[in-house]
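Before I ask anything, let me first share the structure, which is written out below as structure tokens.
The complex appears here minus one protein chain, its other protein chains still in place.
Each chain gets a letter, A and B, in the order it is written, and its residues are counted from 1.
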Amino acid sequence: MSESSVRPSGQTSGAPFETSSGRLRPGGRAWTRSTARAFQGAVGKMPWLTKICFLWLILVILAAALADLIPGLADPNYQGFVFGDGKTNEGPTASHWLGTDNVSRDILARLIYGARVSLIFAFSLVAAGIIIGGTLGSIAGYFRGPLETFLMALVDTWLSFPALIGLVFVTTMLGMRNLLVLVLVGSIFVWPSYTRIARATALSVSGQDFVTAARAIGTSRRQILVREIFPNVLPAMLAYSLVGLPVLIILESTLSFLGLGVEIPTASWGGMINQARQDLLINIWPAVWPAAMLFMTVYSFNNLADWVRKQAAARSAAI
Amino acid sequence: MAISQEPVDTSTPSESMEGSEILRVEDLHTSFFLPIGELQAVRGVSFTLKRGQSLGIVGESGSGKTVLARSIMGLTLAKHVEISGKAFFNGRDLLTLSRREMRSLWGTEIAMIFQDPMTSLNPMVKIGRQVIEHLRQHKNVDRREAKQIALDLLNEVRIPEAESRIDRLPHELSGGMRQRVSIASALACEPSLLFADEPTTALDVTVQHQILNLLSREQRQRNMTMVLVTHDLGVIAGRTDETLVMYAGKVVEQAPTAEIFDNTQHPYTEALMRSIPRTSQPSHTPLAAITGRPPVATHLPKGCAFSPRCPYVQPRCHEEDPSLVSIGTSEHKAACWYPVGSDANREAFERNLSDRLPQTLAVAEALDADQGSETSADVPDGELT
Partner (left out) sequence: MQKMIVGRLTRLVVTVLVVSFVTFVGVNVLPGDPVNALIPIDAQQDREFVEQIREEWGLNDPMVVRYGRWLGDAVQGDLGRSLVTGQPVTDEITHRLPITLELMAVAVGFSLLIAVPLGAFSGYREGRRSDRLVSGLAQAGLSLPVFVTGLILIYVFALRLQWFPAVGWNRLSDGLGPNLKSVALPALSLAVTEIAVYTRVLRSDMIATLKENYILSARAKGLTDRFVLFRHGLRPSLLTLVTVVGLNIGFLIGGSLVIEYLFAIPGLGKRLFSAIQQRDFMMVQAITVLITVFYVIVNTATDLVYMVVDPRIRRTN
């Protein structure tokens, strides 16, 4: 196994240290393949609750991605009562499985399109965090020097500012708030924590034998950064992302709840709850459904993240 | 037994004391059930201790000596443990007692000193409190009285300026001083049985000596029964009355301490003996390490557990596990088919030498080196340099 995980390409493969250090370098195609296999086996070993969470997440992600293709799903913004073919605050019916909200829109459709907003927001920010934070952190952790000092001071300062306040501030000022703008603004606030993690990982990776070995045979520093450091920083950041996803989903819903998320009438869970809260005593369901969706999705991510962490801990304990 | 103020090294065996039986262990087994299988840490150990006596338990790490001590004391070791056998303390079988009953014995009747004074004292609790907290809980001593007792104890274990150190935190003391605090704490309720589990392993060589002497002195003065667990035969030499040598969870040799040194029977004991550094040897004499590794307790070899490493090993050793039987005197027992010093042993050695068995060659080499430096195989005096 340690043999096969050494990447076949690259000028470093002839180095005498190569095979012994191969296990330390999870980069490359073989790694991807073994991860996929490990992943398949892992799902089978999950406790039942985690399995349910995992299935739920797959369901939500699929529904959000394929919302436009789901047959019979209502238009999330269609207000039937305006055209005389729908009622407000309706209970579950054959055409509206979860009923309608206080302006007679289909709740199920809004939940699914709301999931789209939440998930795009969360996943895009994770990607932004990995790209920006991963690059900056790897550079800081590998090249060290004044650049690192400056970057980390910036990160520290940035992190001492509550992100929610900043987001509220910027989104209000902007006036225009579509998903793209929200993601761009959000990435201003996610990069510091990713940079911190990437830098710490890069720092420890730089000390490993295979990096020294690569340097000893004259690999350029930039190549080492791209081929050795970044692939090893990535797993740490993916693990962190799993913890970050639920936080970002909560963040998006909170912004929407405050009326600072995607502009109405675009469906979002937080926005649905905000709209429904005025009529809690009349009809609680338009608030209950998105709240439940939100809770279950966030809980599923948390549960899955905890499980992954436990697995990782057990594995490092076994080694 | 009279309180002895003599230097500890010139110890006298304490057979003379009235000595009623205080601890009797019968056929004790301890197994851990791990994912990789059953780990038999202790495999049928029996011994008896009289009041005021001291016992040394010697063996490499993994030989089961610490597990044995903790099993007797009833300190939970891990989750999936099974302990069987009997351990009578003053006539009561400790293994049948409830947690609550055990707790009333811990500290007051049976105390334990742990290996690493760096970690066995709570870094956030003042040392004075750690010395007497159990005294206050067990015996309802009031605060001021307890403080006085703590002070007396710290003085007794020779902590200089005890008055000012009583309110310090452990990290402000050196390793040796901390172990003295642990000893003071163990002595606080005047236990009748003291387990010392590798009490000096984590300490500097010079400090080791002082701590061992302190322990021996306290043991004598208080007529306390002590079990000293160690991997180093040099530690128990001249300090304990009895010695138990353990290998792979079993007792392989058992005798009065002086007898063990004078008349070694088991090849493993002999090997341990050879690995004690001696002052009489010129410095830089290589220590004779024991060839091979201790067996993994989940996969014990058939026959004698020491056979894969034994320089005298014969076909029979791989087949049958020798039991512990009296050799010469009734007090001296060993578990070996070819005990050291016997003719059979000598023949076995010659045979293995001509077969060029690696561990036998290693021993022969060490013997040559020994003769070169003109040392007789005298009893090590416990002096460690």
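Some notes on this structure:
As a convention for this text, a residue touches a chain if its C-beta (ideal position, glycine included) is under 8 Å from a C-beta of that chain, and two chains touch if they have at least 3 such contacts.
Computed from a prediction, not measured in an experiment: that's the story for all the values here.
In the complete complex, the residue from B:Ser182, B:Thr225, B:Asn345 or B:Thr360 that touches the missing chain is B:Ser182.
Among the residues B:Val25, B:Leu68 or B:Ala111, only B:Ala111 touches the chain that is left out of the figure. Residues touching the missing chain, restricted to chain B, are 73, 75, 103-108, 111-112, 114, 116, 119-125, 133-134, 137-138, 169, 171-172, 182, 185, 189 (touch as defined at the top).
Touching residues on chain A toward the chain that is not drawn are 153, 156-157, 160-165, 168-170, 172-175, 246, 250, 253-254, 257-258, 270, 273, 277, 280-281, 284, 287, 291, 294-295, 298-299, 302-303, 306.
Convention: only the chains that are shown with their structure count from here on.
Between the Cα centres of chain A and chain B there is a gap of 56 Å.
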